[in-house]
Structures are given as C-alpha cells and as structure tokens.
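Heads up, one of the protein chains got dropped from this complex, but the rest are sitting where they should.
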Amino acid sequence: MKKPSQNPSRIDKQARDYGASIPFDRRLYRQDIEGSIAHARMLAKQGIIAGSDAAAIVKGLNSIGKEIERGRLQFKVELEDIHMNIEARLFEKIGETAGKLHTARSRNDQMALDLRLFVKEETRKTIGTITALQISLVELAAANKDVIMPGYTHLQQAQPVLLAHHLLAYFEMFQRDKERFHDCLRRTDVLPLGSGALAGVPYPIDREFLAQQLGFSKVSTNSLDAVSDRDFIVEYEAAAAIAMMHLSRLAEEFILWSSTEFDFIEIGDAFTTGSSIMPQKKNPDVAELARGKTGRVYGHLMGILTIMKSLPLAYNRDMQEDKEGLFDTVDTLQASLEVFARMVRTVKVNTERIAQVMKTDYILATDLADYLVKKGMPFRKAHGVIAKLNEYAATRGKTFRELGRKEYREFSPLFTGDVYDITSASSVTARNVVGGTSPQQVAKALRRARRLIKR
Amino acid sequence: MKKPSQNPSRIDKQARDYGASIPFDRRLYRQDIEGSIAHARMLAKQGIIAGSDAAAIVKGLNSIGKEIERGRLQFKVELEDIHMNIEARLFEKIGETAGKLHTARSRNDQMALDLRLFVKEETRKTIGTITALQISLVELAAANKDVIMPGYTHLQQAQPVLLAHHLLAYFEMFQRDKERFHDCLRRTDVLPLGSGALAGVPYPIDREFLAQQLGFSKVSTNSLDAVSDRDFIVEYEAAAAIAMMHLSRLAEEFILWSSTEFDFIEIGDAFTTGSSIMPQKKNPDVAELARGKTGRVYGHLMGILTIMKSLPLAYNRDMQEDKEGLFDTVDTLQASLEVFARMVRTVKVNTERIAQVMKTDYILATDLADYLVKKGMPFRKAHGVIAKLNEYAATRGKTFRELGRKEYREFSPLFTGDVYDITSASSVTARNVVGGTSPQQVAKALRRARRLIKR
Amino acid sequence: MKKPSQNPSRIDKQARDYGASIPFDRRLYRQDIEGSIAHARMLAKQGIIAGSDAAAIVKGLNSIGKEIERGRLQFKVELEDIHMNIEARLFEKIGETAGKLHTARSRNDQMALDLRLFVKEETRKTIGTITALQISLVELAAANKDVIMPGYTHLQQAQPVLLAHHLLAYFEMFQRDKERFHDCLRRTDVLPLGSGALAGVPYPIDREFLAQQLGFSKVSTNSLDAVSDRDFIVEYEAAAAIAMMHLSRLAEEFILWSSTEFDFIEIGDAFTTGSSIMPQKKNPDVAELARGKTGRVYGHLMGILTIMKSLPLAYNRDMQEDKEGLFDTVDTLQASLEVFARMVRTVKVNTERIAQVMKTDYILATDLADYLVKKGMPFRKAHGVIAKLNEYAATRGKTFRELGRKEYREFSPLFTGDVYDITSASSVTARNVVGGTSPQQVAKALRRARRLIKR
Partner (left out) sequence: MKKPSQNPSRIDKQARDYGASIPFDRRLYRQDIEGSIAHARMLAKQGIIAGSDAAAIVKGLNSIGKEIERGRLQFKVELEDIHMNIEARLFEKIGETAGKLHTARSRNDQMALDLRLFVKEETRKTIGTITALQISLVELAAANKDVIMPGYTHLQQAQPVLLAHHLLAYFEMFQRDKERFHDCLRRTDVLPLGSGALAGVPYPIDREFLAQQLGFSKVSTNSLDAVSDRDFIVEYEAAAAIAMMHLSRLAEEFILWSSTEFDFIEIGDAFTTGSSIMPQKKNPDVAELARGKTGRVYGHLMGILTIMKSLPLAYNRDMQEDKEGLFDTVDTLQASLEVFARMVRTVKVNTERIAQVMKTDYILATDLADYLVKKGMPFRKAHGVIAKLNEYAATRGKTFRELGRKEYREFSPLFTGDVYDITSASSVTARNVVGGTSPQQVAKALRRARRLIKR
C-alpha cells in the first residue's frame, strides 16, 4: 500500500527550487492576505473558530501585509509559496492559533481565489489603459480632422480617406477589446473559496458572506471545477493577444509612416532613439518594441492552452505554471498601451508631405468609375474604362487632372467638364454613409468616441 | 508612374492557383447570395438601380443558389473566388444588368459580410452542440447519482466525491463556453456592408435596411475597420480552443477510466475500436481523437493571430488565409462535441470496481483530520497526526478501518469509537456547502443544470 | 474482466466518420504499396510465407497501385484508412492469401513507415524548390549588381548597400533552411518496419533487407520508440516554419518596395492582381499571400507539438492527427517557394527611383563619422560631431553634399576638401570585408552562391 510523502525537509534541494513558486507568486501577497482575513472573519461568524482567534489572526495578517509592503519580510524558498510563507510568519507572530486559519480551506481554493482577485483588479486596470490610448487617438484625430491622406489596401494607394477616419478605426478595435475584457471580468467575478481541496468542506461555512466581503458577485457552483478552472486566465490572455494584435497594426503603420519614403508623421524625440553608429537615425523604437512584444503575448496564450490541455480533474501541479505567463501578459499589455498613449500625443502629422503625395491622383480612379456609373454605365464596365484610362495616363506620365477633355472623350463620351470636379476632397465628402470617411460622418464618429470614452 | 495591373487573363497559372480561394470559399455561397440579394433590393429601394434590374438580379441569384445546392454549377479557378464565380454566372444568366449589382459595394465589404453571416450561424450551431453534450453529461450523472468515487488531485486519490459531481464539473466548463460564444456572437452581429473597399461608398445607400434584411442588430461605425477587422474570427477560434481544452480534459479522463488499471467505465462498442494485430483491445479512439484534435484547433488560433499581426490598414490579401482555419475549427469543434454527446450516452459505469477501489480508505485521511479539528485540535496539528497514522497503517498493510481503537489512541487521545463512523458516504455527505459534493448539493446542481439546458 | 471490442460494423456512423483517415491518408497510397511489396518479398525470402504467395501479393498490390493512380479505386470510409482499403482490395483480387501480408507487421509500424517514406521524398523536393528560389534571387542580384540602394535598420535609411548584397542575404537564409532540411532528412531516414504493434515481432524477419529495399540507411533500434516517434514530422514542420519566416520577410520587403511611396521594384503583371473596385490598383498578392500563409505553417507546428505533448507510449490514436497538418505544411511551403521563384524572375528594379532616393545623402552620416575617425578622432566623439552636423543640415534643408567647406569646418577642423569624395559609391566600396557590401565582396558572394546552387 502507498505511504504518504515524508517530511518536506527531506526534499531534494534542486527539486525544491524547481517547484518553488515564491519567486513569482509573492506578487499575490495582497490578495492572499485579503482572502485570509475574510476567511478568518467568516470562520468566527459561523462559530467554527473563536472570535478572539479570528481577531488575533486578522491582526497578525494585517501586520504581515505591512511588513511585505515595506520589504521587511524575507521570503523563503523552502516554504515554497506565498501561502506558506505568510502562514509561517503568522505562526511566528501569534503561535499555534495560526494553525486554525487553514480550517475549511485548502491551498487549491486559496490559490484560485488569489488569482481571481488579481485578474479582476488587473482587468479593470487594463480597461483603463486602453481608454487612455483611445483618448490620445481621438485627440490626434481631432487635431488633424481636415487632413486627407491615401487610404491603402494591399499597401497600395486605394482611395482618399481622412486621417481622422483612419485613426478612429483603431478606436473601434480598442473599443471591442474593452468589451472583451468586460465579458472576461464577468466570468472571473466568481468566488471559488469554500471548494476545499476539491470536494467542498465539511464545515458550516458561509460562502455568500465571503463573496460579499471580497467583492464577488457570485459563488462557484462546483467545487471540482472551481479549483481546476483557469478559463479566466486563458480568456484574459486571449483578449490580451487580440489587443496586442491591434497595437501591432498601429505600430506597423507608425513605423511605415515614419520612414523617409512615407514621411507622413514625426514621432516625438522622447519616443525615438538614435543609433550607436549612424548619427542621422531617428528610430521608432517604441513602436517596434510593441510590435515585437506581440510575440511574447501570443506565446503566453499558447503556453497556458498547452498547460491546461488534457489535465484530469482536479488540481494538478502543472497549473502552477499559470502565473508567470499571466503576470508578464498583464505587464506587457498595460505597459505597451500606456507608452503608446503617451507617444501618440507627441505625433506630428506632416501635412505638406501628405498633400504632395495626394497630387498623384490615380487614387481617384474609383471616383472616376463612380462618375461614369452615375451617368448610367454599369459598374463593371465603368471599372474597365477607367483601368484603360489609367494605363493611358500612366504611360504618358500624366495625372488624371492633367488629361485633356478630348483624351477623356476617347475613353467614353459620358465624360464632360465636371470630371475635373473630382478631387480628394470631393471623394471623401461623397462617402457620406454611416461609417464612411466623409467629414460629416467623421465628426459624428468623433463625438461618439468621446461619449464612449466618458462612460 | 505606376500602371494598373493588366488583364487578369495574363496571370501566371501557378500564381492563380496559389491565390485561388474558390476551392474553400465556395462554402460561403449561401451567405454570398443572401447578401447580394439584400444589396440589390436596397439599391432599388434607394433608386440607385432600377426596380426591374433588381428583380432580374434577385431572380438570377436565386436560381444560381439552387444550381449550387444541386451541385450543378462548375466553379472555375480562373474566376478566383466565390463572388466572381457567382457574378460571372449572373452575367451568363441576365446579361449586362449583372454589372449593376456591384454598385456601391466592394469585394472587401462583401467578404466581411459573408464571413460574419457564416460565423453568426455557426456560433449558434456550436452553442447547440455544446448543449447536446451537456444533456448527455447530466443524464449520465443522474443515472449514477449515488456512485462515490475517488476524487483526484495530482492523479492521486484525494477525497471521495460523487461521480455525478465530477461529471457536473464539465457541465460548468461547457456552460462558460456557451457564454463565451454568446459574447462573441454579440460582436459578430454587426453589418459591414456599405463600407466599400475601405472608405465607404458615394451612393445614398440605406445600411439600416440592409442590417434588417440580413438580421444584424447593428451597423459598423468605421469603414476602414469594417473591412480589415477579423476579431470575430479570432474570438470564435479562441473560444473554440478553450472548449476543445475542456473536451481534451474529459477525453483524458475517459481514456484513464477505460484502462484496465482504472477500469471505472466502459465506453459502448459503437465508440471504440479493436486492433489490427491485438485481438483483445478495446481502444477509446473517439476520446483519443478529440484529445488530439485539440492540437489543430490551437494551431488555427495561432495561425490567425499570426496572420493578423502587424497588418497595416485596410484589407491585405493575407487575410484570405482567415477562412480555412475557421472552417476547420468550426467543423472540428462541432463534430467533436456531437460525437462526444453520443458517446457519453453509451458509457456504463463499473460501480463494482469503483466500490472496490474505495475500500482502501486512505482517501478518508482529510476526514480523519477534520474529525480531530472538530474535537479541538488546530488543523495543521491534526494534519500532522493523520500523516503519521497513515504511515503507520500503510507500513502494516492495514486500512484505517482495520486499525484498532488502541492503535488510534496511540496517535491521539481524541479518537473515540465514533471514528469508525467515518466512511466515504459520511465524507461526501459532510461537504454540504454550495458547490460541494454532498448528495443534497449535487441534487440541487442537477436541477440547476437542467434549468440551464432548457433555457 | 474487459472484453475486446466488437465487430467493427457496429460502430456508430458519426464516430466512424470522425475517425476515418481515408479522406487524407489516401495520399500515402504509393508509400503504403511500396512498403507492402518490400514486406511481402522479405517474408518470402525468410521463408515466413511461400514464394508463390508473395508473388501473388506483389502482383495484386502492383495492380491496385495502378487502379488508384487512374482514379479507379473507390475508397470506402467504412474501411477507415489507406491500409485497410488496400488490403480489402487485395482480398478481392487474390483471396485468402491476402491475409498473409499482415504477418509480422502492424498498422503502427506500417503507418510509421509510410510517413517516413513520404517525409523523405518531400524533404528532398522541398530542398529542390528552395534551390529554385535561390537561383531566381541570384539572377536578380546579378542583373542588378551595380545598383546602390538604402540599407535599412528600424525601416530608417541607415547606410548604402548594393541591392545584390541585400538579395544575397536571403540566399543565406535559404541556404540555412536547406541545411536544416538535410539534417532532418538524416533523422527521417530510419526504417521503423519490423517494430510490430510496439514490441517487435516474433518472426525471423530481415530488417536490413527491408531497409535496403526501401532505401533507408538505418533501421530503428527501439520498437516502442519507432511506432510512437513523430519527431521527424515535428522537425520538418519546425524547419518549414523557419523557412516561411524567411519568405515572409522577403514578402514584406517586396510589398514595401512595390508601394507608391517606395517604388523600388515592379513585380510582373502575371504575379499581381487588380481590384474589383479600384481600377488603378496593382496588388502584390502573391507576396501578401505568402506572408499570410506563414500563419498556417506556424499553426501546424503548434498543432503537432500540442498533439504529442504528454502522450504515453506507444501509439495513441491522437497521432492520426499528424497527417493533415504535415500535408498542408509540405504543400504550402513548396507552393510558396515555387511561386516566389517564378515571381522573382519578373521583378524589374526601378533604378531611377532608387538613384533619386539616394540623393538625400544623410545616409552617408556613418561614412562622415568614419572619415573623422580615420583622421584621429575617437569614434564616439566623431559620432557626436556628425549628429550635430546632420541636424544643422536638415534644419537648413540641405544635403551633406550641399554644405560648404566653411560649414564643415565649423563642426571640426579635421574636415578638408576630400570630404566631398564621400559618396554612396565610396561608401559601399569601403566596406570591403568578408561579408561586406563592397562590389568586390558581393562579386565573390555571387560566385560562392552559384557554386552552392550547383552542388
């Protein structure tokens, strides 16, 4: 028959270091203490431990919290994790009474609690940092609301758009990110404490009281699930991966626009660096770093999914690996959003250069086709006519504007003098549908964005 | 100056095959036709095209839809994608009028529309298949509601739990999956049509009408975002990855429980296979396959995240790669859920074997510790006493039940005759907290599960 | 006690479809038949079956091979996989003798064999397609060997380089890819047949003979490993992921260089497409598609790693999931390389535009700093001087070349008339170290590349 494991002091030192989580789970000390205090109070309220014991425990925990805050508690690897480090210190402070705190509780539900408290808090903070970036984008858009730039598909100039419209596309992406984090929050906001090791606890505990004390709106409904569920972490990381994807797209555009060849924007010096060898350089490092950091966030998502794959119920030690990836995801996403929020505020739009680029007016080809359509030609046919016109002009090194009336007529008799009324300005103004790039729509979108930010 | 691209007929054959999406996007033919019909009606309603033209277009499209359903339309790779294949056929059917359909529309917003219609439909179907599996789990739980089995942590026997409780843990996971798909659905339910290629369209279209016709509850608010957004696909795939993770855990347990060493369940013959070489085998293939298929779903998620990383606005051809991974994710998840739903119904629980396993009663160690706690010993101390008792018993090859009163007393004077009242049954009954494994709580959980299923 | 699985005909239809591999493993029919023929010959040689039986089997298999080639064999899902489909057909053709073929063999070692034969073959083909792309790159480099372009870091113009040097950087990457595939080939080139289901076989088989017949240079040394090892697939997919990463970088540059803003190259019409709505577009679709397809190859790698994670020995049905990802990886990588090889041949370098870009000569800043260093100034100091000089010039809208001697002198007395000798040409010529961009080094590199291609 199987014998239980021996004295922990006999553990191999290397194995202990391999398994020690205190180097990283110490980050959860506030949550751990907060949870233990609520637990002690509940135990007393239910008469499971004496009120005086609870009071001693709470006092002890509060004082340990302060010690940690001030960096005065030396964490010990041989005590493995944050729970045991705090508990050991509690024994030092209040003696054997400390042993009563772990009544009706297990490290499994305790850790699930700490993590949920952490993710709830950080999710709210993440939403706040997204809003900060949205504000910067809206300000930049508003400050340049008349600038018409090339809109691109396939990185080819496609149709004129307002720069503000382009920037607001990112506003939309980040708005969805916020929604996703809110949804994730709802599923995180569930109290696992009271699930014991896996089966619930044989004490008359009051889980609703715990939930109330700790600010949860629901209690978990299956103890096996509660201790082995890490969905809320996976979901946070999935939402973070999507948000970083959005940031990587914005970063890519800032990098492109900062190149000599595009030269559409200038990022403030406080957010670029020079080169150790090339004195002329002004590198968009922050944007590049954010683009690169997308990789690590994707990696953490893949990591946690791999960890959880095909684990039998309930808790398995593999799950200890949930933390570092989560912490780094939280830090990376928040730092990236914050630094972008600040950087965007320093962006200067090079309106002259953009205006110059718009002079080559092949970007108006769709408008010319639409011109013919409005005069009665089916769209597909009009498209063909303009393709030929475009080739004709390009071969001769002319812009559309530089073509003569006669030249136009050779391609279709529907062309009349008003073809010259087609400009970038007329092009954007014409796209006056909900979500379109017309100044009127964009003004409306800016107002909507500001409303959403204030919410 | 740049010249536009030439006649598509000049395209390199290999390049054409490389880029052709018709081999897979043909799957979207229904959505494409549905969208085109709504678009034609809207164009007529707004006076952009004549009512008679719209009627001809709608009639043509309906008849093409039927041709495709019946497998009578030969798709052509040289026409690249589903849009062009249908449009070309429309030209054959109704002549030049067909050319008017593409007014105020681009392939970019058209494809975004088709995909959203598809994901909406499949998300609903996915939710339905999850419910089917939940029903099977609840039935299996209900049919075995008195079976007490070992609960595990670290794959070590930990505490007794009701098998029904264990199965209901999976019910919870799948319930969260459904919520996630519902959240995703909300963000998918946004009409992109009317965004044109990227900037909106210069026609007085009615997007609200389109939304209503096509069953969308919102219209998109930024055209650049609308054509370059694939969040709804990433989000579906992320939710699918989590659901497959849950399924892989259930699969793992079924595989374990089907082994000779565990022997807790027998999966119906209709869901196992024999061996080509070993006549005695009964392999839990379906469970293994589902566990393996988790890999492909994770892979598709990583794929789409990689594709979208750092793409500048708006549409880029990279995004064509969004489809195959999505289709395979949808098919894999739904098929896995469906086959599991059927398989679970054939599972026979080997209650005798489970009862036999429960006889070795070290799994009651926590209950013994709680026994001492209730008699006044602090938990940590009680834990230590029982660890020693356990070692004592194991060394002598005895179960707890087989120890004499005297032997108990040697470990603590708190032990009295009622220690023999501790059994698996008393253990589960004692865990009578919300979410706990007591028969009363599990009965309540079963009722709740049935309510949620009916919703 | 456990009973073996029943008659396969009782299997649930949905479960059968879920598990059927014939829709994709049919692709391995040639390898399967080749392996079976070798096996039959070996059995006869060893006297395990009669020579006449072997002859009948070989004849039957050959004729089945032809049927499949001609599309005349109807594969049946109820026969599950390619092995059983072929075996069933063999029974139809030669009767009971067919039953002797499976002596001393299992589906497990048979499938391992088929996969290794497939990967070996495709690895060689992959290496060939890489070489084809290398040839195109070398030709393009050679045809433009005098073109000096901006070299970039951080997408900022950094220092002048030869375009040929830039293109040869990709040659190097692909050369490493080839090495990696060669290494992978070495580990794939191991015969697994003879491992039976997992334990070896109880017949006097001759594995060396099999290896020789089938072109393997080694036989596997552990039967459990041989049937459960898929390292060679993971390794192929990892090498493919790296190769696609290289291709995605080249694709990115082609897309950038094709933009109006860069305008460095023109890709042949046969490899670009127009737009359904914007007549002026010339989209670098092939490059975009390749960049996007990187995602699916990464995804397949993640998929197979996930599948294999924590599988106990030996064969598990999860491993059936190894095939589709592999096939798609092989097809995607080879098709991407091939279409790139063809596309690169159509690239026209816009030398005028590049020359014009080089006129803004801040890119020579490092050369100016090196000029001062050679006259005795420590590098860090020289770097500082040139940074100031650069700012001075940029503020005045002047290039370096347009600054007067006096202006130079104000920044350092070390400047003399020979500062005007610094040009793009002098810059590249000066970098005459192994691996540097000087024309002499690049000519040498081209010769080396050609040698490596011929190997």
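A, B and C are the chain letters, set down in written order, and residue numbers restart from 1 in every chain.
Keep in mind that, in the parts below, a residue touches a chain if its C-beta (ideal position, glycine included) is under 8 Å from a C-beta of that chain, and two chains touch if they have at least 3 such contacts.
The shown structure was predicted, so the numbers you read here are calculated from the model rather than taken from an experiment.
Of B:Ala158, B:Ala341 or B:Val442, it is B:Ala158 that touches the chain left out of the display. The chain omitted from view is touched by exactly one of A:Glu121, A:Glu139 or A:Glu338, namely A:Glu338. Touching the chain that is not shown, out of C:Leu73, C:Ala169 or C:Ala443: C:Ala169 (per the contact rule at the top). Contact with the chain that does not appear here is found for just one residue of A:Ile307, A:Val330, A:Val373 or A:Ala449, A:Ile307. Among the residues C:Met302, C:Val344 or C:Val357, only C:Met302 touches the chain that is left out of the figure. Think of the hidden chain as still there; on chain C it touches residues 1-4, 96-100, 102-103, 108, 151-155, 158-161, 165-166, 168-173, 176, 179-180, 183, 186-187, 194-205, 207-208, 219-229, 231, 234-235, 238, 241-242, 245, 248-249, 251-253, 256, 291, 294, 298, 301-302, 305-306, 308-317, 360, 362, 365-367, 370, 373, 378-381, 387, 390-391, 393-395, 397, 427-428, 430-438, 441, 445, 448. Against the chain not displayed here, chain B makes contact via residues 150, 153-159, 255-256, 258-262, 274-285, 288, 302, 305-306, 309-310, 357, 360, 362-363, 365-366, 368-369, 383-384, 386-387, 389-390. The chain not shown here touches chain A at positions 2-8, 10-12, 14-15, 17-19, 83-84, 102, 105-108, 196-197, 260, 263, 266, 268-283, 285-286, 288-289, 291-296, 298-307, 316-321, 324-325, 335-336, 338-339, 342-343.
Criterion: only the chains that are shown with their structure count from here on.
Between chain B and chain C the centroid-to-centroid distance comes to 32 Å (mean Cα coordinates, whole Å).
Centre-to-centre spacing of chain A and chain B amounts to 23 Å, using the average Cα coordinate of each chain.
Looking at chain B, residues 2-4, 102, 108, 196-197, 291, 294, 298, 301-302, 305-306, 316-317 sit in touch with two or more other chains.
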